[in-house]
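Supplied in structure tokens, the structure appears directly below.
Not every chain is included here, but those present sit where they belong.
Chains: A and B, in written order; residue numbering restarts at 1 for each.
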């Protein structure tokens, strides 16, 4: 069960540089390419001639040429030419609204008439020279909601990431969860802690002492359909924590786009946006590699959890204190999915 | 859906030299071996004792010995002996009519009573010292009719085989399709073209100039159940093309036997028969390797097409001009399959 009338991150532009990209989003098999104007186009990955995947073809003059018999599709899903053949009678294939923005390609797998690019999730840091970003993509065989649960409850860091970013203070500081319309926020504040290695280095890089006690925060923001942005940072203790003067703190945003492929698999786009040392490309790469290794630790657990849930389909999951973030996020999703389905039914 | 009361190419004799060969043909699991007279035998690949595949056994004195407990089966499917056991009560297993001819083993997966070796497809070149043959075998996960479509429309050469045998003139010359009883023929003639590398070499090998314009032809012959023989060749331009005097042309036959394994997989026997330089074994090997590499280019496309068709089961395929060969071949098959099923029903 997922929302379809909404914008998902489908891919990054480098994934279809030179050749079309085939990718399944919310159960829809799509092919991504650039049209003659350089704009992103997304079509059904099915040649109307003999059913070959168009993603095995090539792009010529902004049109998609099927790799089997040369049928050529425009970005609007209409066939424009074919060898030895009039094309007037060839049925168009489905076009998916797609927009390139903030460094990602966003796609709308549902009703195209409702697709409004103005509703694409805004990433204030993405086009701001005061910020730097690095990230990656993982394919994981799990329900997208298991990943939302994972990110909206960072208690798991103590166990899954015990050897990297886990810190005993995390599980000692109970999280607080708030719902504001469709947004869910889970916050955890740790006071007077020793900054862990990542933050010690960030403090030094920002000209701040790293041998003093700090206040640390993790503020997870869920917004539909499945975006989780996590504000993380440290400030010198007693300077106001999250609200401290920028000269006393260092912070960044953990970026997570969780795009359903099927009911039990996802494309997981992860990254980090930071407002310190933004010109240090080596640091961007170091963070990316470190984050990639840490996030990979979740993969096995999520896939094992998914397999177990499929084996015990009737067994309810518990909703404990620490699960409030995921529980509230699922509640928002359930409501929106119900609305979407209600609209789709005849009155 | 495939014909069962017909002869299919099942394997080549070298595949069961020394040990029995297990192979599924039209959904029937068979084991092939040679009986005491050296004749080919095909039985159900199921030991009547405990169900072990007989193809894991050995051949002794023209009988098949089960590799589990030594039950011995004659070529007629009857058990002839077993250690410590009378064999009178052991039920016979199914025997499939099988004939070795033209360098292939032909099997009849349907009603044995109707199997007449006189109806095996005749390969005039196979036993003629004026011809040479080389070929190979691929397993492909696709409906056998997708391969018939592929071979009865060589337009795909321009796209799938762009870097090898594709030639722009192919798609500029519209094909013509004729039906004659159960045989379908699709022909394409290109006039005044530059001979591509393969044919330039063949011209030279036959003592003909290779630096002149040529007429080229591709004549695809479908015959049931799923054989496609393609006459291909070039003649010096203006000498009569396909009908030119043998001293002005060079030609060969592309040989394709498409044997269903299941509804969505095939054993694809491919090869080339030629009437020039027939004693040149190195040339046979060179052609075989080249053809194998080119035909391998079709595999990915056919398997991707099959997967796409299974994902969109209700979506009709188009029948365009270029598809006439495949469309007519399927029409012949549909008619014959209907006849076969009608006979099988009680009156």
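Quick note on the criterion: contacts are C-beta pairs under 8 Å (C-beta built on N, C-alpha and C of every residue); 3 or more make two chains touch, one makes a residue touch a chain.
On a predicted model such as this, the values are computed, not experimentally measured, just so you know.
S.K.: Once every copy is counted, not just the 2 shown, what does the total come to?
M.R.: Assembly-level count of identical protein chains is 3.
Quick note on the criterion: only the chains that are shown with their structure count from here on.
S.K.: For the identical-sequence pair chain A and chain B, what's the CA-based rotation angle in degrees, nearest 5?
M.R.: A turn of 120 degrees brings the C-alpha atoms of chain A onto chain B.
S.K.: Quick check: in the complex, which residue numbers of chain A touch chain B?
M.R.: Listed in rising order, the residues of chain A that touch chain B are 29, 45-46, 48-53, 56-57, 65-70, 82-85, 90-91.
S.K.: If we count contacts the way the header does, which residues on chain B are in touch with chain A in the complex?
M.R.: 149, 153, 155-156, 158-160, 171-172, 174, 300-301, 304-305, 307-309, 311-312, 315, 317-318, 320-323
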